[in-house]
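Below is one structure; the comments refer to it alone.
With one protein chain held back, the other chains of the complex are shown just where they sit.
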Amino acid sequence: MGFLRNAWYVAAWSQELSDNPLSQKIIGEFVVLYRKSDGEAVALADMCPHRFAPLHKGKVIEDQIQCPYHGLRFDPRGKCQHNPFDPKVKPSSAQVRTYPVVERDKIIWIWMGDIDQVNKDLIPDYSWINDEKYTFTSFASMTQSLDYRLIIDNLMDLSHAQFLHPTTLGNEAMAMGGTTDEQKEREVVSRRLNVDGEAPTLFTIGGAAHKGDRVDFWNDMRWDAPSCYYLQVGITPTGRPRDEGHFIQSAHLLTPLDEGRTIYRYLLGRTFAHGIDEITTGMAAVVAKAFIEEDEPMITAVQERMAGREFWDMRPVILKSDRAAVMVRRAMDALLAREKA
Amino acid sequence: MGFLRNAWYVAAWSQELSDNPLSQKIIGEFVVLYRKSDGEAVALADMCPHRFAPLHKGKVIEDQIQCPYHGLRFDPRGKCQHNPFDPKVKPSSAQVRTYPVVERDKIIWIWMGDIDQVNKDLIPDYSWINDEKYTFTSFASMTQSLDYRLIIDNLMDLSHAQFLHPTTLGNEAMAMGGTTDEQKEREVVSRRLNVDGEAPTLFTIGGAAHKGDRVDFWNDMRWDAPSCYYLQVGITPTGRPRDEGHFIQSAHLLTPLDEGRTIYRYLLGRTFAHGIDEITTGMAAVVAKAFIEEDEPMITAVQERMAGREFWDMRPVILKSDRAAVMVRRAMDALLAREKA
Partner (left out) sequence: MGFLRNAWYVAAWSQELSDNPLSQKIIGEFVVLYRKSDGEAVALADMCPHRFAPLHKGKVIEDQIQCPYHGLRFDPRGKCQHNPFDPKVKPSSAQVRTYPVVERDKIIWIWMGDIDQVNKDLIPDYSWINDEKYTFTSFASMTQSLDYRLIIDNLMDLSHAQFLHPTTLGNEAMAMGGTTDEQKEREVVSRRLNVDGEAPTLFTIGGAAHKGDRVDFWNDMRWDAPSCYYLQVGITPTGRPRDEGHFIQSAHLLTPLDEGRTIYRYLLGRTFAHGIDEITTGMAAVVAKAFIEEDEPMITAVQERMAGREFWDMRPVILKSDRAAVMVRRAMDALLAREKA
């Protein structure tokens, strides 16, 4: 399938990273991450160039990572600085690949492509994660045996929530919601308004509405290439302006491990029921149920039916509600074609 | 390997099917089956043409199946009749493939090939399943990780029972039994007579003979393309005519899920010990033991040794007792060659 290389992927939540090496496969490559003594995050190929051992099983000694197999040590620039077999001769060919890393918005971002094309302006904006006006769930992460593109398809068309998540995330007005969609080179923005439906459970359990209340329910989303997805869902009493309502922001950060597996990290921040732990826990449980018991089995069955065939080759029927998801597929196809050329 | 497509496969026992959708992979294709409100069985591709979701996870609403992912509804002819995103516009390209289905002899038969070549005369005869003069075991089904052709080989040469099932199905006279075999285009019939051996356990547990009794033991079988196998086994005191003895009819209905997995459905009907549940249960247990503990591990080991190679490419030694099994392989090769041409 081919992954976009000149792009920022999420390597970890900030809180996952310490001076204890962290192993993470990303678009098929083995990567090890750790923090230097000054706190800065670094990323190297998780494979010693000598006998291909996993560096993450080694120790970090004075900001250098020591191979657990034969003891070679590499500095944060990937250069061999210690050779236990001959301390005077550091093998000059023993160079480990390094990856540019940026820590921002409590996320460790990693650049998987050419060093000379690194562009920090391409890091998507998740600055709201730093905003104390929200009450957040804990930083979540799950590994799914799924092609990340099918998860993106799923997220880009929330109308499915009416059918797949009727008791949790969706309401019966969703299929008929109208959207406005905009595509840029590396970004798709889609704003959906579902008019006059029942308040979804995700809001009623937090007291933002009562069960049975009629609401306008908005879903504003943004996809950033290659695989980050931001969502704001909110409700307001039918016909009333948004600022009389409540909303939840969420980050859905996908990191393809390889062609068949994806790490899905997510976080929710809400504008209501602040500081009430039971509501935080309940909301996280509702979301986890929808993701794990409803979305994942559905996408797994889709993937099984596609049986390795490409999406467009299967000539899918395209509906009005597919517009944003198709925009993402077109944007990715264009980016991949440009990268290859 | 290639499957015969213009052929009837067993999709289910009648009793497996209700208005609750049933998912069944058949020769590599995902199929969903359900009954309409008038009881008629229908079969469609188990894949929505929109986003390739598994239709069998959806609901049947007024004889139409609703996709569980985005709510499109398809009628028994596979035509989209409801589009929740735009009720006035039913997507004209949203057509699901359908499969001809016939319900007969408590079996749901499905035609996997060209619609214009459907031929109900090719459905094998299992009318004895409707005959009240037999006492039947319950409708059984098991999934085996086996190439269905090796199961057919196993069934077509029952002489193996002397060695593989000595305490259950076979007796010591089997290897020397004589057969008469006949091959037609889509049918092989083989009649075996094993003279003057001890009555097999399958008969003694039902009181059709006593342990140690000497009997003539007949095995009359019929294979119908592509993968149905009918068997009558009977005993009579050595040298006596068959109508002084007892027999058991059985159906062995194989449905290849894909190249490596097969559903094996079977049913036994006997002429003796009528209405005694413990004997029915005991007989089913004897057969299940032979199939699951003896045949399946043996065929698994054979398959492992073949390691994906074709049977004839391995230049097998052919014995007299292989005649019927070889006829089946030849008949299938001819049918497949014709279908390809």
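Residue numbering begins at 1 within each chain, and the chains themselves are lettered A and B in the order written.
Here, a contact is a pair of C-beta atoms (placed from the backbone, for glycine too) under 8 Å apart; a residue touches a chain by one contact, two chains touch by 3 or more.
Predicted model, so just to flag it, every value in this text is computed and none were measured.
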{"item": "Among A:67, A:108 or A:202, the residue in touch with the chain that has been omitted", "value": "A:67"}
{"item": "Option touching the unshown chain, where B:102, B:193 or B:298 are the choices", "value": "B:298"}
{"item": "Residue among A:53, A:102, A:140 or A:334 touching the omitted chain", "value": "A:53"}
{"item": "Contact footprint on chain A, counting only the chain that is left out", "value": "30, 46-47, 49-54, 57, 66-71, 83-86, 91, 93-94"}
{"item": "For chain B, residues in touch with the removed chain", "value": "153, 157, 159-160, 162-164, 175-176, 298, 301-302, 305-306, 314, 316-322"}
